[in-house]
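Attaching a single structure in structure tokens format; questions to follow.
In this view, the complex is presented without one of its protein chains, the others remaining in place.
A and B label the chains in the order they appear, each numbered from 1.
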Amino acid sequence: MKIAIASGKGGTGKTTISVNLASFLAEDKEVVLVDLDVEEPNSGLFLDAGLIHQENKFKMIPKWHEDACTLCGICQEVCNSNAVIQLDTIIMVFPQLCNSCYACSELCPTGALPMIPEKMGELKHFKNEHLHFVESRLEIGQEHAVPLITQTHKYIDEHFTNDLIQIFDSPPGTSCPVIEATKDADLVILVTEPTPFGLHDLKLAVETMQQLNKKTIVIINRHGIGNDEVFDYCQEENIPVIAKIPNSRLIAEIYSKGELIYPQVPEFRQEMEAIKTFILNFRKEEVR
Amino acid sequence: MKEIVIISGKGGTGKTSLTAAFAYLGGEEVVVADCDVDAADMHLLMQPDFFRSEDFYSGELAWINQDECTQCGKCAEVCRFDAIPVIEGKYIVEPLSCEGCGYCARVCPVDAIINKPLNVGKWYASNIKTGTTMVHARLGIGADNSGKLVTKVKNEAKIIAKKANKDYIIVDGSPGIGCPVVSSLSGAAFVVLVTEPTVSGLHDLERVYKLVKKFNIKAGCIINKADLNLSKTEEIKEFLKSKNINHIASLPYDETFTKAMTHGQTIIEFGKGELQSMITDSWNKIKQIVNLK
Partner (left out) sequence: MKIAFTTKGTKWDSQMDPRFGRTEYILVYDEETDQLSSFDNSDIANEAHGAGPKTAQKLFEFNPDILITGNGPGGNAASILEKTGVKISLGAGEMTVKEAYTAFKAGKL
């Protein structure tokens, strides 16, 4: 079962929820936590797990073969990303701008631009008893997060069955990396905070998930600060609020040290129980 | 006219609240640019009137004219993004998957595919409560946040600032380390890095600083919620020292950030305490550094 944890606004507690929920569920179930916030993957900072596998992730980019080139300029013409530039007698390729559409390579009349793999990031696979943790990290300077997210999904499908609970920590916002991260999810959990910023960005996230036709539920984090508008909005839109994590300086301090919260704060553990119950019931319903 | 850009790497550090506070303190001396276009929030604090709004286009989307299409399938064959599924016998471009590379249009034997400019959002210019102007935007769902909309917002802010002879442009920058951040930073006279003393905060600060370094822009840092974890705060201060980043201030963990926001106000309007004077000192410090020759 695939569960995506997303949010409109950054800093609402997506990663906090992801790592705590995954660890909590892993107490008696097989779980894989996947960090898809490839520009700033943070979940690993909270987990004490051993590295069992690492691989470079590649995207395909064209490589110029001078000897075969007739300098016709078609490659530059067909590149919509400005990743292929002709300077008099040389062709320069900019891997960071390339989105791997293959147009230049396949339309080149002399085959002077074959596609070769280039490193765009790294995937690491960790394990600690029942919890598997997979993290992908985009190289700085790479423009496109989507290809790395796609390849990470592929790795997960190759190594894990859908029987496991798969939790995907998604990037914040509503742009294309978020779409790519959440599009195969069976359930999307939006983490928000009960403030005007939280509400505003939650609405954008809800709209996005509606466009993707995703079953969406909400967790309100730092409940107690701000106001009730977020809760009221969820009621109006018939979006279940399955947990309300209380605003607590203690929780913030534990988080700041990079430690898990549910072993140390009973009220937080209670909310994890509530989320677990919902997820297991949901899974039963889905199977029917 | 100097551009002051405020970024944070990680979300939730208080970047937007601080940007709004500085904007309020700057009053009529500044023009505001909300470049956090994927999740723009400044308008919730500045009472904008949206006097101007324009559609924004970036990139293209392939569109197949079904009247001309012969269903040869060449387009789907060359598409690397699985963006042309066959639905009830027809080849139709899936908008959320299309990358706008234009390859399909080039190979269609009957020229049935055209590339349509993609409306990815809207940008706005508004009068705000401090008597000056704010340029802001909203990026559409699933859009490619390429940095182009950020650039547009900044350019429009610059035009306005120039015309009105303003001293500063304050930019609420984009989170992360990708193109929108690069566009936010481009042309900046000074960068304010907002962070928090957490494991994630420091991690993302280091990552975003690499980008700032590349562009050679003078930088300062505000550690927010500094008393949450004193040893982490010290760690961050060490990092700042080692990279010659000015430590502008350490602000205490204060619920005023949220309370003010809930009332639609900037922190400065919300009270006259320790926090407000620290933020005022920070703004003065920033102006001082920026005006140093």
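Basically, contacts are C-beta pairs under 8 Å (C-beta built on N, C-alpha and C of every residue); 3 or more make two chains touch, one makes a residue touch a chain.
Note that this is a predicted model, so its numbers are computed, not measured.
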Where the complex has a chain not shown, which of B:G12, B:G26 or B:G59 is the residue touching it? B:G59
Touching the hidden chain in the full complex, which residues of chain B are there? Just list them. 2, 58-59, 144, 146-148, 151, 179, 182, 186-189, 214-217
Touching the missing chain, which residues of chain A? 81-83, 85-88, 90, 92, 94, 96-97, 141, 143
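Just so we're on the same page, only the chains that are shown with their structure count from here on.
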Could you please specify the touching residues of chain B with respect to chain A in the complex? 9-13, 16, 38-39, 41, 44, 60, 78, 80-81, 96, 99-103, 106, 139, 141-145, 175-179, 196-201, 203-204, 207, 210-211, 225, 228-229, 232, 253, 255, 258-259, 261-262, 264
The answer for chain A against chain B in the complex is residues 8-13, 15, 39-40, 42, 45-46, 78, 80-81, 99-103, 106-107, 140, 143, 145, 171-176, 178-179, 183, 195-197, 200-201, 204, 207-208, 211-212, 225-227, 249, 252-253, 255-258
